[in-house]
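Only one protein chain is missing from this complex, and each of the others stays in its spot.
On to subunit A.
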Amino acid sequence: MMKSKADEEDYWNSSKFKAFTFDDEDDEFSRLKESKQAVNSIRRLVEEDEDEDDVEKVSWSGEPVGSISWSVNETAASNQRTDREPAFPKITTDTATISKSHSGYSLSSLFKGKTKGGNFPTFTDSLSDSSVRLYAPELRKPKSEYKDYVSDWSPEETVQRMQQGKVVSLEKFRSLQDKLLLLDYAVCAHDGNVITAVLIYLKRTLSKEVLFRELESRQTALRHFISYLTETRAQRLLLELLRALDRTEDVALLQYKEHLSIIDENKRRDFLKSCLSLPFSPEDTAHIQDHYTLLERQIIIEATDRQAERGGKVEIFQKFPRRASILNMPLITTLYYCCFYHYSDAEGTYSSPLNVRQTFKISEKQYFVTALAARAKLKAWSDVDALFTSRNWLGFTRKKSPLGFQRVVDILQKNSAPTQVLQDYVALVDDAELRITLAQKHKCHDIVINTYRDLKDRQQLLGYRGKVERGSAEERKIEELLNNQQIRWKN
C-alpha cells in the first residue's frame, strides 16, 4: 500500500489495477461476526445431543471415527494398553518414521534405499550374486510352479511378461544385438520398472564403454539409467557416464552437491576447493569460488571467536553470548555476525564488515540493511546515525540512504528503537502522507503536528488534539498553533 512512487495515487485510481482490497468490503467481513453470533446463539439449543447419526463422527484430532488412519492409531494403541477410551486416540510416537515426501511409485522412488551407516548394498553387488533371473512370483499359483521355469520367449514377449509381473529369465539374451533389442522393446512399453530391470541386466553384462555408447543413442533408456544411478547413489559410475556424454556442467553440479554430506568443516572446505577446477558455467564458477572463500573465512573467525568467548575477556561476547556457530551460515548472515561482533575491526582483517563487503561484492543496499539491523540490535544509535551521514563538498552533513526511510524506520522499529531515535528517521520520509501515517503509528507527535502545520490543515490538527495526552507538551503545542493568527489555514 505504501509505495514510495510519486505517481502512486494515479496508478491505483486510473489504471487497470484491481487490488485485492478489503477496504470497501469491510462490511462483508463484519458479517463474519454476524454469522458467528448466530452460531453461538444456536449452540445452546442443541448442545445436548451432538453427533447425531447423520453427522459423520469425528474424533478431536479430526479424523472421522472409523477412518483408516484413525483406526491404525486406535488398534495399535489398544494393542499396547488394553483399556483405552476409543474416542481420543493418541498418535503413537514412531521410532522410525518413514519419509513421506515422495508419493511413491515413481522410478526415482523405487530406489530410495536408505543407507544405514553407509554400507548400502547397491544393485551392482546384489545382482552379480548367484541369482540369474529376475524373480517375480505370480499369484494364485503354488510356489512350486515357478521353480526352474525355463522358456523361450522373444524379447517382445519377455517385456510383456515382465509388465504383467511374470517370471522371466534375461540370461538367454546373450548377444549385444539381443540385449539391445530387449532394451528397445522395454523402452517402447514405457514401463519404467521394466526398463530399469533390463538396464540393470545390461549394466551387469556389458562393459561400461559399450553400455555408455549404446545409451547415448537411446535417450529414454539413458534417462532411466541416470535416474537409477542417482537413486542408488552410484555416484562414481554416474560421474563417469556424464563425462562420457560430455555433460560437463551436470558433472560439476553433481560433484559440488556432495559437499552437503560432508560434516567436518575442514574437509568440506578442502572439498569445495577441489570443486573450483570443475567445469561450471562462468557465472557459477564465481559463486562456487565465493562459497569456498566464505567457508574458509568462517573457519578462521569461528576459531578466534570461540577462543575469545571462552577466555571471557571480550565484553561483547559476555554481554551477547553467541547462539550458534557461524560455520556454514549464508553470506549475509555472516555479514550480520561481523557487523554485530566485529564492527570496528581493522579493514585488513577477515572479520571486518567492510572487508567482507568488498571481497564478496555485496550490494550497497544489502550491506546497508544488514549493518543497520545489527547496530540497531545493539542499540548503537551513534553507529546507526553514522551510516546515513555523508558530507557534501561544502562540509555540510546530510542524511542519505540507499533505501527508503520508511524501510529504515521499519527496521529500527523491529529492533525496538525508542521514539526519540525513530522520529529522526520518520522526519526524513519525503511523502507527507506517508510520513504522517508512520509518525502516528510510532507516536512521533511532533512530526504529525509539524506536518499538519506545514500542510495548513487545521481540521486534522484539531482532530489530532484529541489523540495526544491531556496537559502534555504536545497538546500545548497544538493549542499554540491553533491560536496562531499568522497561519493561513486552508480549512
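Methods note: a residue touches a chain if its C-beta (ideal position, glycine included) is under 8 Å from a C-beta of that chain, and two chains touch if they have at least 3 such contacts; residues count from 1.
As a convention for this text, contacts and distances are computed from a predicted model.
**Q** Given the options "Vacuolar protein sorting-associated protein 33A", "Beta-hexosaminidase", "Calcineurin like EF-hand protein 1" or "Protein CIA1", say which is the protein name UniProt records for the missing chain.
**A** "Vacuolar protein sorting-associated protein 33A"
**Q** Can you work out which residue in A:K36, A:R174 or A:K456 touches the chain that's missing from view?
**A** Selected residue, touching the omitted chain: A:K36.
**Q** Out of A:T158, A:T196, A:Q423 or A:T451, which touches the unshown chain?
**A** A:T196
**Q** Which of A:L202, A:L215, A:L242 or A:L331 touches the chain that is not shown?
**A** A:L331
**Q** Considering the complete complex, identify which of A:D290, A:E309, A:D345 or A:D446 is in touch with the unshown chain.
**A** Touches the omitted chain: A:D290.
**Q** Which subunit A residues would touch the chain omitted from the figure, given the whole complex?
**A** Residues 1-2, 16-22, 25, 28-32, 34-39, 41-47, 49-50, 52-56, 58, 60-64, 66-72, 75-76, 79-80, 92, 94-114, 121, 123, 126-127, 129, 131, 134-137, 139, 143, 162, 165, 190-194, 196-197, 200, 219-220, 223-224, 226-227, 253, 256-257, 259-260, 283-284, 287-288, 290-291, 294, 328-332, 360-363, 365-366, 369-370, 403, 407 of subunit A touch the chain that is not shown.
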